[in-house]
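The structure is given below, and queries will be raised subsequently.
The complex appears here without one of its protein chains, the remainder shown in place.
Lettered A, B, C, D and E in written order, each chain numbered from 1.
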Amino acid sequence: MRILIVNPNTTVSMTEKAAAAARGAAGHGTEITAATSKGGPASIEGHYDGAIAVPGLLMEIRDGQAAGADAAIIACFDDTGLEAARTLAAIPVLGLCQSAVMTAALLAERFTVVTTLERSRVLIENLVRRYGAGERAKVRAADVPVLELEHKASAALFKLKRQIELALDQDGAEAIVLGCAGMADLAQSLQREYGVPVIDGVSAAVKQAEALVAQGLKTSKRGSYASPLAKPYSGAMSAFTPILA
Amino acid sequence: MRILIVNPNTTVSMTEKAAAAARGAAGHGTEITAATSKGGPASIEGHYDGAIAVPGLLMEIRDGQAAGADAAIIACFDDTGLEAARTLAAIPVLGLCQSAVMTAALLAERFTVVTTLERSRVLIENLVRRYGAGERAKVRAADVPVLELEHKASAALFKLKRQIELALDQDGAEAIVLGCAGMADLAQSLQREYGVPVIDGVSAAVKQAEALVAQGLKTSKRGSYASPLAKPYSGAMSAFTPILA
Amino acid sequence: MRILIVNPNTTVSMTEKAAAAARGAAGHGTEITAATSKGGPASIEGHYDGAIAVPGLLMEIRDGQAAGADAAIIACFDDTGLEAARTLAAIPVLGLCQSAVMTAALLAERFTVVTTLERSRVLIENLVRRYGAGERAKVRAADVPVLELEHKASAALFKLKRQIELALDQDGAEAIVLGCAGMADLAQSLQREYGVPVIDGVSAAVKQAEALVAQGLKTSKRGSYASPLAKPYSGAMSAFTPILA
Amino acid sequence: MRILIVNPNTTVSMTEKAAAAARGAAGHGTEITAATSKGGPASIEGHYDGAIAVPGLLMEIRDGQAAGADAAIIACFDDTGLEAARTLAAIPVLGLCQSAVMTAALLAERFTVVTTLERSRVLIENLVRRYGAGERAKVRAADVPVLELEHKASAALFKLKRQIELALDQDGAEAIVLGCAGMADLAQSLQREYGVPVIDGVSAAVKQAEALVAQGLKTSKRGSYASPLAKPYSGAMSAFTPILA
Amino acid sequence: MRILIVNPNTTVSMTEKAAAAARGAAGHGTEITAATSKGGPASIEGHYDGAIAVPGLLMEIRDGQAAGADAAIIACFDDTGLEAARTLAAIPVLGLCQSAVMTAALLAERFTVVTTLERSRVLIENLVRRYGAGERAKVRAADVPVLELEHKASAALFKLKRQIELALDQDGAEAIVLGCAGMADLAQSLQREYGVPVIDGVSAAVKQAEALVAQGLKTSKRGSYASPLAKPYSGAMSAFTPILA
Partner (left out) sequence: MRILIVNPNTTVSMTEKAAAAARGAAGHGTEITAATSKGGPASIEGHYDGAIAVPGLLMEIRDGQAAGADAAIIACFDDTGLEAARTLAAIPVLGLCQSAVMTAALLAERFTVVTTLERSRVLIENLVRRYGAGERAKVRAADVPVLELEHKASAALFKLKRQIELALDQDGAEAIVLGCAGMADLAQSLQREYGVPVIDGVSAAVKQAEALVAQGLKTSKRGSYASPLAKPYSGAMSAFTPILA
């Protein structure tokens, strides 16, 4: 089984980090292929970046499917382009937020998502509601740059842990979801430290992808996610056609 | 006051039709400027087309604002790219669906949106819920190609009217929202025929745009729609920066 | 276009203040007519006052329509009698709360309504939910008498600003709605001070009224707001018939 | 224990019918006092009538409380003026719709309210949602004049029964709520005929009133229902003060 | 009228306390019969205890009905086994939480349930939502052992009162529901002390049971609560058949 993980921003080091997390989570017999968007923003911080990132993301999914991927994962907790990708692809497509939220709901009645930027908080809150967990989950922003989280003793990690502690004390959180593709490596140590389940979106998405492929399940092509109709795509977007090369 | 109406697909005849409707609705002293996306799909039918259309749409809004527009309207009932456009622009940005749904809620306790394609039905249903009208409104698809609606005696118009009649009989609809940018010219005759308010999204959006500009109100730049942060946009998307030329 | 603004309480100075705000918001060619209820409470503070104010309010709307008004506005943030007025009138009727909440939802994902009295807080919270913004908006009471807000350096203004600051800090508010007809003159200075949209209900309602009239839209007379059926009204209420004089 | 049942319309025969139903439901030691509004519409059909009926209704509750009533019931399924009455009175006030809906929820997971007029259907649907039963209950209108229901073999009864049968077949109703004060005498025979619980609002409200009085519980005067503040009521409404004579 | 109150745990002193509260609330002519589960946990603290308690509870209801009870009450605020009991019994079955929440909704727009253990807080919150009061009510845990509440000056009572005060100050509670069968004797003194309605579940359930019996209403046997189908029950559960002895 081959699972493609696509980084919708153009920063290769982030792709590598997500790919490493995906490989750590992948089961025996699962091959992880990672792709970085060939055109778009260097990182995704809010709605504008998210929108500009989607065409590049979609091309990687199109090409990855053509190259034989069995499922695809969008490596951004905003689930940028998830609906468009499901419309485009024949293979199943997973988002980090949806996968993580669903996983948390199997383990806890109440949980909190801790994300990085305040500007992403409401965006994720809206996603959580769309996924049906609005009455179970709260969303907090630690207001930290992702890259700083790599240093274990950093101020960024301190801020992240502060929000986890507030979630446990004030939200009644029974589990924590890490709301950023770049926090994967922290999940295990935080889980040990706080004694509650700590869910990483990349791992959760890999396991959901494996689960769908193993069950022979693909995105429905009836209704919402029906395949794109043939038509001209012109101008700067003329390369972004859904047709396989 | 200058209001920019952007057609997020590349079909100029559709731009002209929407611009005509906008001009018909515009108040004294409002100048309507119309723009057609310079790159993207020829029409928007479902999530994939919607996503590919957004970058081109955003550039028209960016450039329109630079040229002095006071507000912008996205001329597609799917409200494609609305959140990204609000994040990008300093001026207010209106979507047809949100404007029409809000207008209908001022006139009726229950209403039905009648759109064209079945594949857009759930997409619009989800928008209606996000806009807080999920308990007031139903969504129906007439399954007709937009262009055929121009012929008053056409099979397409017959199908559209069939859904309006079902909405009145089975949904308890007290008003009808036309769920397509291309139906603007039908609103008045349908309103006369059925004796209930019939709301057209283009007109509704123009009036909301005028209302916001007149009140000196702009999109909040605190939180969800905070302006894009400076960063590189590369590859095929390198032209799509939020920075004004 | 003539828009009637009805003060549902009997205090003429409040009518004048609302009328001034309405005139400030009105577009070119819009004439604002103001009316004060001829019988009812001197102010509306809670459900009892609201109910007693409705008959007098309805008569002003009936008579204003007879005198040629194109739309009517109820100048109380509780939207007292809004449904009855829509049932009575052939012309569109706007409430401050519904108009302001809808306007805010065009500008921000999350916002807070700041009203005056604690006893009105839940009443407005229930309205906000009915209008579909329950998941976007919070309601706070500043616990201040309206009239004191006129003094720019007053303790009342201080309390109001305190709640705005709490809304920004604790609610994640991206915009503020002023939840009282008597706060209209504060909107612009507060908007400058806090850097977020500040919405005044009177202005919002005037613009919605203009928008509906310009579109040729009236309240649906099918279902919920069907015109009153002919019948006797007796006793102290015998004058309150829906029939035009 | 004395329970006052107030007919908010001015038709004495309806008062008598509701009073008879209330007496049939009252427990040992409960005295039912009935009052008819001294001024207002002859019947309540929609929002306008409902609003005009409230002041007269409130005066009966004020005077009934002064005369020693321990609780009051508003004998109209629209729960007209319920919040204002709770604000005014020191004694508990019950509405037929709220009482019946709560009773039904103790007996069935899903139920349907069958009311008389189509114009009241959405109004009751909105009440049902406010009372928290929106996911359990549907509302149907039989489109019958209340008075005709008195003839057991009438076309009106036939229409009512038709809606009950549709509720059982199509809504999955497990119980029926009769959505009109004038249907009380039909409950038992319909219950026998259809083999599901059939709830009458008058009876339900009497039992809830008895229950509250017996428990020493009164409407909270903290927050939403705080007693009216002293102030002038002028003009045609000058008699409608909350102050006891 | 005979009402059976079943303690679903095996601690007789708790049965006696609930029975005393029930007798205090019962009307003239109502006989309260109390039963203690013959097998199960000594107390119910969380989901596991709740599940193990149900079979014993159901047998008491079965036998109580056979002995002539007209209605049954489950004396645990978790409403343990309520749906199974309604399925089993021909007589109405009441839960403390559902009864108390409904009673509170007749008296206040917003209220708070104060329960004992943190581990029951979310369980009760979920019940409150199922009963349709999720937008009206909050749930707090005082984190106290029930038995200590009997000492009026105890630390436990202090903690309970602390949560009531927080509910009034921070939740905007207009009424308090005591979320534990063992708090019945505190309701009146707390109501006097805090000046808001304080609802006890045992009393509320007794009055609802009386109300249903007096109206001739029983649990619907159509759909959700249809009587159990005949079938073998084997092993340790072989005695737990729904068939009356």
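The criterion applied here is as follows: contacts are C-beta pairs under 8 Å (C-beta built on N, C-alpha and C of every residue); 3 or more make two chains touch, one makes a residue touch a chain.
This is a predicted model, so every value here is computed, not measured.
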Next on the checklist: Touch partners of the unshown chain, restricted to the chains that are shown, please.
Outcome noted: A, B, D, E
Item to check | Touching residue (missing chain; options E:Gly29, E:Gly68, E:Gly195 or E:Pro228) | outcome: E:Pro228
Next on the checklist: Considering the complete complex, identify which of A:Ala20, A:Ala42, A:Leu166 or A:Ala211 is in touch with the unshown chain.
Outcome noted: A:Ala211
Item to check | Where the missing chain touches chain D, by residue | outcome: 109-110, 135, 172, 174
Item to check | Residues of chain E (touch criterion as defined above) contacting the omitted chain | outcome: 10, 37-43, 45-56, 58, 81, 83-84, 86-88, 118-119, 121-123, 126, 130, 223-226, 228-229, 231-240, 242
Checklist entry - In the whole complex, what residues of chain A lie against the chain that is missing from view? => result 25, 27-29, 92, 94, 98-99, 102-103, 105-111, 131-136, 168, 172-175, 188, 191, 195-197, 199-200, 203-204, 207-208, 210-212, 214-225
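To be clear about the criterion, only the chains that are shown with their structure count from here on.
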Checklist entry - In terms of contact pairs by residue number, which of A-C, B-C or C-D shares over half with D-E? => result B-C
Checklist entry - So, what's the distance in Å between the C-alpha centres of chain C and chain B? => result 28
Checklist outcome for this item: In whole angstrom, the CA-centroid distance of chain C from chain E equals 44
Checklist outcome for this item: Multi-chain touching residues of chain B, meaning two or more other chains, are 109-110, 135, 172, 174, 223-225
Checklist entry - Which chains touch which? => result A-B, A-C, A-E, B-C, B-D, C-D, C-E, D-E
